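Here the complex is missing a single protein chain, while all its other protein chains stay put.
On to chain A.
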Amino acid sequence: MSYYFAIIGTQDNPLFEYDFGTSKQGGDGQPRFSDQARHLNQFVVHSSLDIVEELQWTRGEMYLKVVDKFFNNYISCFATAGNVKFLLLHQPTNPAAGAGAAGAAGTPALASSARSSTSIGANPTSPQTEEAVRSFFAEVYDSYVKAVMNPFYRAGAEIGSPVFRARVAAAGRKYL
């Protein structure tokens, strides 16, 4: 399971990005994206912004759950009060499940074995995964607000703080 996390500003400009792997079930926390996928991830995440912009006016919750799916990439979204979007792309590693999901939508749950069905990540639309991603977003949002409250932070600027990055990494290790 690999994750790509991006914070997108109000002008659709990236403020922060970070990729990491799962730390659950003996994962080492390293992303398993191929070199090409790294570039593709940015496209996939940005293309989901259109859907987010439609959804965000229909629901007041900040956590919009999985908003988009591109082959084996699932995108969860969290829209902050200031209309900054947190987007998390998750890519289950199981290639068999991936092929199944690519062929017919909504089958990854069947394709994944009983062993992996309890793990978050194997089934990106399960309630457990949703809750884990929600906790991750909530923790990142907390750090994000602190970063924004910095009097030297200008709205829409990139977040370059190494402490912020460490906080996001810690949240990723804790929940995903």
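The definition used in the following text is that a residue touches a chain if its C-beta (ideal position, glycine included) is under 8 Å from a C-beta of that chain, and two chains touch if they have at least 3 such contacts; residues count from 1.
Methods note: contacts and distances are computed from a predicted model.
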{"item": "Record-based protein name (UniProt) of the chain missing from this complex, from \"Trafficking protein particle complex subunit\", \"Cytochrome c oxidase subunit 3\", \"CD180 antigen\" or \"TFIID and SAGA subunit\"", "value": "\"Trafficking protein particle complex subunit\""}
{"item": "Selected residue (touches chain absent from view) among A:Q56, A:T93 or A:T125", "value": "A:Q56"}
{"item": "Residue ranges of chain A at the interface with the undisplayed chain", "value": "56-58, 60-62, 79-83, 141-150, 154-155, 161-164, 166-167, 169-170"}
